[in-house]
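Apart from one protein chain that is not included, each protein chain of the complex appears where it belongs.
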């Protein structure tokens, strides 16, 4: 363990004004409010914890079944169940303030107004280091089209949030679009300090005995190792298209996976579904990144980011 | 085997004017020109064979490496290598005429003109039962944007093909779009007799030792069980959006998989990547569908298609 | 409550019936802190397919740091688990969830169907350790046939419980539902503990609640994490809200649960 704590290895990265001790964060909705993992994971070592998406009012979520396993992946249709802003501030923030890692609050809304309201109310709360805006939600006012599939709607949400907060704002992009770089550029122009991607791909599974969907919600979000190649491609494309930092998400479970995203241009990464089956994934990635740098005789993780060599370059 | 050949079980399906003895086809690019499998698979039992995509002129394809394995899937960047129209007609059609399954020719082009030209030249050729139009190709005239991501370009290609052939025309859709039903409706209006989906998702993989892409082409197409949930969701959405038949493709390897697509509304299915690791997949699905019907006391596969029950219905 | 992640060594693998297995694992931290009704999440293999851990009730623990699980092969995960041989290790997370409340008053009834027997044996042993006279307590066990049942009849009987059985094929005990054995004894019971198929637990709950006997049920559902993080394990509660089986359960008071599905 001595060598892994080698002071010569520098894992620090910056996302705009937000500095992280290392680039390893836990993805929203896969790490609860952190307390759920307190006995299995050292919560003080992580780059950041991103909490489960918070809405203005508590949400009960979708009827069960809500999860189903697929080939090297899983589908979820949790339905954005969460304790709501008030519940979060009253019941979850105290614990989060006690951990020695950055805390990023993921927010979601039905309307541009709600996003703005959430941003305002979370600003100035002690212990919150940044906001991550989940735009893969239906815009109720626009007939349920997801904010995340329309560049102008995504930009509008970004502006609304930026106007109401001085916290760093990360906009989390949906992969269910023809060209994710269009979305990334739209939110960059609207003032986003960073983008994170990808959220889940939309998928489905059917029980052939009952001829019913396996999820009560019919469709759900696909996550896990199965989606990693798609996520990596989108991160690479996006990192070349914008000048704000990109946070890579999608099927990351090992040091190798994390390195692929960093090399593709991600400044930081988030571990999602892997938390469910291997709670210590994020810790072991932190150890693995240190070891990788040591083995290569490099001292800073920043010298790895965006170093993909292609013939064309 | 007696019961599996039960004459009371009817697996026949229709795709417009094209009738198939069973709904199981092999997907383009995963079954060569059929001869490659002649010693391992009974080629006379399949619903149809879809051959590797054919262009007007032979194409050499991309430099190696061209394939890489991913979690429950694979990436390919073959680069549409093929023998070209002339080579196909001279060297491949004779064998294909000898098999007792439908033969569908997958075509691809750089321009609308090329698609039309291919359609015309393949029409009237003995032994060709239908055309499948691969629109996941870059439109060279339009700066390389894929035909398959722009509804008007997709419609234009469809019209060009329909004008030059009286064969049934299947248009094969790309999943790399925000809303696949928009694409499906566009080609339906333009006269497509059926749509098949999905082609591969775009993905990427990186070798962290060399910091180079694992595919020489950098990005490639993701296929296999990993993508099945996404494919199934798109097939379900499309089957509800159009009135022409839908052919389901994506990660199908077992009878269960095939049934999921049929229940979701596919009239037929294609087995792709599974041919590589289990050449007999399509045959065993044919047997499995027969057994499923027998076990349920049903006689026709057509009574299964589109029978998904959702609360809303 | 304490939770651990342990690479438990597989000490012993019993084949109870064609598709039923009992594994003895050396997992000192988990077994040292487990309470009856709690469960563990087991990793099936080192790979990514099947991806998720699988939940299993703790069937028994001993003072030597060993823990047993009892399971039936129903799919890919359990099939692979059944193939792990002694000497290999299985990654376990636990003990998880809230278990059974240990009743002090006289006359309890434990009703187990199929693999629902698993947590009840742990419960039976722990109840015995509270110093009660278990001869007056009933254990009602149901299964498809004698082969799946006889070993458990012996084991519960050895503890001193009054055991009654029911089988689907009549090869042992009552020919029919195990819940039918409940009727004559229910009026004198202080509490019913039940684990098994949903339909069976529903009948237990209906009968018990009808005569105001407390009833604890152990629910099953799909779980991605078992840790309260994914919110995937929701089931509908009596008030129409959702219960999270992994943290609020898996053991619930029968009155908390919506018994329609």
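Each chain gets a letter, A, B and C, in the order it is written, and its residues are counted from 1.
Heads up, the rule we're going with is that a contact is a pair of C-beta atoms (placed from the backbone, for glycine too) under 8 Å apart; a residue touches a chain by one contact, two chains touch by 3 or more.
Here the structure is a predicted model, which is why all the values come from computation and not from measurement.
Peer 1: Which displayed chains make contact with the chain that has been left out?
Peer 2: Per the touch rule above, the missing chain touches A, B, C.
Peer 1: From the list B:121, B:134, B:158 or B:275, which touches the chain that is not on show?
Peer 2: B:275
Peer 1: Check each of B:10, B:81 or B:110 against the chain that is not shown and name the one that touches it.
Peer 2: Checking each option in B:10, B:81 or B:110, the one touching the absent chain turns out to be B:81.
Peer 1: Touch as defined at the start, partner being the missing chain; which of B:109, B:175 or B:224 qualifies?
Peer 2: Of these options, the touching residue for the absent chain is B:224.
Peer 1: For the chain not shown, which residue from B:69, B:90, B:189 or B:311 touches it across the whole complex?
Peer 2: From the options B:69, B:90, B:189 or B:311, the contact with the absent chain belongs to B:69.
Peer 1: Which residues does chain C use to touch the chain missing from this display?
Peer 2: Residue positions of chain C that touch the missing chain: 47-49, 76.
Peer 1: In the whole complex, what residues of chain B lie against the chain that is missing from view?
Peer 2: Touching the missing chain: residues 29-32, 36-37, 39-40, 52, 60-61, 63-69, 71-74, 76, 78, 81, 224-225, 253, 273, 275-280.
Peer 1: Identify the residues of chain A touching the omitted chain, counting contacts across the whole complex.
Peer 2: 71-72
Methods note: only the chains that are shown with their structure count from here on.
Peer 1: Which chain has its C-alpha centroid farthest away from the centroid of chain C?
Peer 2: Farthest from chain C by mean C-alpha position: B.
Peer 1: Using Cα averages as centroids, what's the distance between chain B and chain C in whole Å?
Peer 2: A distance of 47 Å separates the two centres.
Peer 1: Would you mind pulling out the distance in Å between where the CA atoms of chain A average out and where those of chain B do?
Peer 2: About 34 Å, centre to centre.
Peer 1: Spell out, as numbers or ranges, the residues of chain B touching 2 or more other chains.
Peer 2: In chain B, the residues touching two or more other chains are 71-72.
Peer 1: Do you know which chain C residues sit against two or more other chains?
Peer 2: 48-49
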